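Heads up, one of the protein chains got dropped from this complex, but the rest are sitting where they should.
Just so it is clear, A, B and C label the chains in written order, and each chain counts residues from 1 on its own.
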Amino acid sequence: MTLLHQLYTEAGQSPWIDNLSRDAIRSGRLANMLDDGIRGVTSNPTIFQKAMTGTDAYSGVLDKRGIRAADDMVVLPLQCGTQWDGLGHVFYEDNMWNGYDCREVSSFGAAKCGIEKTKDKMVGRGVFLDVARALGKDCLDDGYGITCADLDLTAKKQNIALKRGDYIIVRTGQMERCLKAGNWDGYPGGDAPGFAFETLEFVAKTELAALASDTWGCEVRPNNTEGGINQPWHWITIPIMGMTMGEIFYLKDLAEDCATDGVYEFMFVAPAIPITGAVGSPTNPLAIK
Amino acid sequence: MTLLHQLYTEAGQSPWIDNLSRDAIRSGRLANMLDDGIRGVTSNPTIFQKAMTGTDAYSGVLDKRGIRAADDMVVLPLQCGTQWDGLGHVFYEDNMWNGYDCREVSSFGAAKCGIEKTKDKMVGRGVFLDVARALGKDCLDDGYGITCADLDLTAKKQNIALKRGDYIIVRTGQMERCLKAGNWDGYPGGDAPGFAFETLEFVAKTELAALASDTWGCEVRPNNTEGGINQPWHWITIPIMGMTMGEIFYLKDLAEDCATDGVYEFMFVAPAIPITGAVGSPTNPLAIK
Amino acid sequence: MTLLHQLYTEAGQSPWIDNLSRDAIRSGRLANMLDDGIRGVTSNPTIFQKAMTGTDAYSGVLDKRGIRAADDMVVLPLQCGTQWDGLGHVFYEDNMWNGYDCREVSSFGAAKCGIEKTKDKMVGRGVFLDVARALGKDCLDDGYGITCADLDLTAKKQNIALKRGDYIIVRTGQMERCLKAGNWDGYPGGDAPGFAFETLEFVAKTELAALASDTWGCEVRPNNTEGGINQPWHWITIPIMGMTMGEIFYLKDLAEDCATDGVYEFMFVAPAIPITGAVGSPTNPLAIK
Partner (left out) sequence: MTLLHQLYTEAGQSPWIDNLSRDAIRSGRLANMLDDGIRGVTSNPTIFQKAMTGTDAYSGVLDKRGIRAADDMVVLPLQCGTQWDGLGHVFYEDNMWNGYDCREVSSFGAAKCGIEKTKDKMVGRGVFLDVARALGKDCLDDGYGITCADLDLTAKKQNIALKRGDYIIVRTGQMERCLKAGNWDGYPGGDAPGFAFETLEFVAKTELAALASDTWGCEVRPNNTEGGINQPWHWITIPIMGMTMGEIFYLKDLAEDCATDGVYEFMFVAPAIPITGAVGSPTNPLAIK
């Protein structure tokens, strides 16, 4: 078994993965989930537990099992971190996307529009629109509603043309502001920069495949709304337009990479974990150049 | 808002995603997680709950919130479905990969070798070895130990050369047998086809990036072992060789696609959900041709 | 600190509790919850996890916290073990007890008839009716419907008179059969002895405070029913009669105690854990003679 000792003395993670995959992904991962302290983003918090540990191993209590191993479990609200909102997530009156009755989403799961329907999609051309940078800001102000003109201006400054079916990723800088401050207060559900109601026209015109951002809910908060409607842009994008929406994306590394090479398009691969009957699910999205 | 009604009457899921992403992924998804009834694969079962439902919406109890929406949570053992075993999952005596002390994996998480270390890796050339097909079987027999010779024969029959850094996906047919029978009895922890102990040599020689299969634990069961050692191949691959291992991969669609076009290589993208401190985590792996 | 070593060498649990409480409780506890392997009694299973362990302590990883301690968590379906069905557990058409609209029980909890309403009740005279024993059986047969006549006969044989407001505990022997067999198959939701539909008259006539039994659902299974109605006795007892029902009670020790001394009445103390908005909750009921 000489092979073993040879490897055992090497440094770091699995040497092969480190050496060989790195070139494939220049722009890094876009997931921030459970990685920098976002907890309690939804009404339910996340609990991470070890089901078996190295301390059990060290204590000798695993040896009767003939193997020394560790295992984990999580209690995970499915929309607590980097994730896709599925088409069953928001209803318009008594209907969801495609006119399905909202009662199809009961305590037993989503019989229609479950996130598992997207399991082999979410691959295509990604385009990054760094709106904060185009407007000369580190972070857009809370309450700033991104307009269609802002999006067009950003694309123009970045010298990138949008095409039908693109996955469009928009940066406000808000998550980086929270990470820098070491404080997520207000990130879930508080005031935030985000899409103005008028960007429904941008969505329709562009015929994008999906839209994602670095905020909790994509939409500007306080909302562009009257009369007690909460998240009005969601009322239209999800149940009426059938748009899948990505939230809580980590965009710092991608922003730096694109600013460096001036290339704002890439292969985007971001399938959700296919939990049957869920209306949203985590993803670890990758931008591959 | 004429745009809305135009879309509302279209059939199916979001039309843009359907039309445009499909070409990108010919071989489909490899994840089976929570999608065909695998529950209780680990010692803890999976619980899927709705946190808010369409039936709440229909009943009018959400309207005081100003939005009609659904949400979910899961209680999820991280290795209960299609997933990666991280390098902190199995210990050799008191150590894990790279000689780290196993006590680094305590009830508070894995301070070393957490699965989050792989978050922007797991992208590269994938090679599919359909061993069951090469040996003329729908499913290898339980207890059949795949040999180095079997793997070499399969590659040769498929006319594919393995390279350093490949992600190698091996099909035994066992999951399809369970799906066909509608019964997962014995799948978790029972007898199974899988890698013989001698394939450690194949792993070392190939210098593969990671290895995955369609069984619960990759390794043949009953194990090639003496003296009460459980999963002896794991004792070496994970803590000694530093190999990340994929389990419970769904390979039926990929097998059919490769048999049809005769192309057994593809772009493989399979990042784990980056749960900091976990020793394994779900993935929705894609093979993209 | 001489006091410490003096105690440290004593045997067993806390000596004071052992010595002094024992006389107070002759008939022992009635709870079986999570204590003999009932898991998965409801549609969701129970998960028990350590959040911090003695193995962590032994491994030295707790010392930076300045204390060596263990902690736990459970994922607990509230009706998975010895428990009370609250008045919001079953609906009759669109109503629950007292005519409240069933929509008061939404994903956000039970705004009416929550189990917390009973938090300082469930204390009174308990009467044990050992129907299995009165009918000369170790365990009533599955599918045997206990009649009003059986209950009257049991009380007569035991020489006990029932009074308005009694807590009546009825033994079928089914749980003991499962414990003896070491097998809970069929216990949750399978065939069982239990109350025949006609015992609604016994409940009404007796004006009992609550009724409990040693089965999963009190009611005989297969049910006395026609036309697809499931658990018809529950349709009446809970939403129409306002009766709180105890299920999965452990009655072996109580049966033996009462057979020995011939005394079938006692002080019954069985408050539920007051989880606000729940429709049922665990209890550890005591019969105190």
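Following the convention adopted for this analysis, contacts are C-beta pairs under 8 Å (C-beta built on N, C-alpha and C of every residue); 3 or more make two chains touch, one makes a residue touch a chain.
What you see is a predicted model, and the numbers here were worked out from it, not measured in a lab.
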Contacting the left-out chain: of C:V127, C:L208 or C:L251, that is C:L208
Contacting the left-out chain: of A:D56, A:D130, A:E176 or A:E265, that is A:D56
In the whole complex, of C:G165, C:G190 or C:P222, the residue touching the missing chain would be C:G165
Considering the complete complex, of C:L76, C:A132 or C:A255, the missing chain is touched by C:L76
On chain B, the omitted chain is touched by residues 47, 49, 51, 53-56, 58-59, 61, 73, 75, 107
Residues of chain A touching the missing chain are 40, 44-45, 47, 49-53, 56, 59-61, 75, 103, 106-108
The missing chain sits against chain C at residues 1, 3-4, 7-22, 24-25, 28-29, 31, 33-35, 42-44, 48-51, 53-55, 57-58, 65-79, 87-94, 96-99, 101-110, 113, 116-124, 164-165, 200-201, 204, 207-210, 228-231, 234-236, 240-244, 269, 271-280, 282-284, 286, 288
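Heads up, the rule we're going with is that only the chains that are shown with their structure count from here on.
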At the largest C-alpha centroid distance from chain A we find chain C
Rounded to the nearest Å, the gap between Cα centres of chain A and chain C is 45
Whole-angstrom distance, CA centroid of chain B to CA centroid of chain C, is 42
Residue numbers in chain A touching two or more further chains are 49, 51, 53-55, 58, 73, 75, 107
